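Note that this complex is displayed minus one protein chain, with the remaining chains in position.
This part shows subunit A:
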Amino acid sequence: MEPATTISTDFLESTVLLDQTLYDEGFRDGYRDGMDSGKEEGREVGLKHGFQVGEELGFYRGCVEIWKSAIRIDGNSFSSRVQKRIGELSELTENYPLSQPENESVQEMMDAIRIKFRIISANLGVKLEYEGNNLTNASKQDLEEI
């Protein structure tokens, strides 16, 4: 076999390596196009998800703001237990890490916010629900018979 260190002036070399060359080129093109479309898709998914989280969180913050205003105007608007919970919900929504989408506990935090909201609206006797394109409303479809 020819030693690899010789400077190649072999006119056949490019032909012999054609397979490899074309493979490499194809790989590079594919990788680049993939990166581009991946980034594009990622951007779209991120925007969509970010919007959903923002919209839901904004909904809860809006409710909290109104309730807090009502309490400021008339301290007896709600029972002390409900007022305490409104305070807790306010804290939870303030502490939600909007700029840390990769924080692993965001799902738990959102669940905690949702449940706290449900308790407050149950105690206020109001049928308030965040609608959105909601995953939690899927339960309407599965009817269980036992």
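Simple rule for what comes next: contacts are C-beta pairs under 8 Å (C-beta built on N, C-alpha and C of every residue); 3 or more make two chains touch, one makes a residue touch a chain; residues count from 1.
Here, contacts and distances are computed from a predicted model.
**Student:** As a check of understanding, state which of "Tax1-binding protein 3", "Exostosin-like 1", "V-type proton ATPase subunit D" or "Probable cytosolic iron-sulfur protein assembly protein CIAO1 homolog" is the UniProt name of the chain not shown.
**Tutor:** Choosing among "Tax1-binding protein 3", "Exostosin-like 1", "V-type proton ATPase subunit D" or "Probable cytosolic iron-sulfur protein assembly protein CIAO1 homolog", the correct UniProt name is "Probable cytosolic iron-sulfur protein assembly protein CIAO1 homolog".
**Student:** Who touches the missing chain here, A:S14, A:S37 or A:S79?
**Tutor:** Of these options, the touching residue for the absent chain is A:S79.
**Student:** With the missing chain put back, which residues of subunit A would touch it? List them for me.
**Tutor:** 79, 81-82, 115, 118-119, 122-123, 127, 136, 139, 143-145
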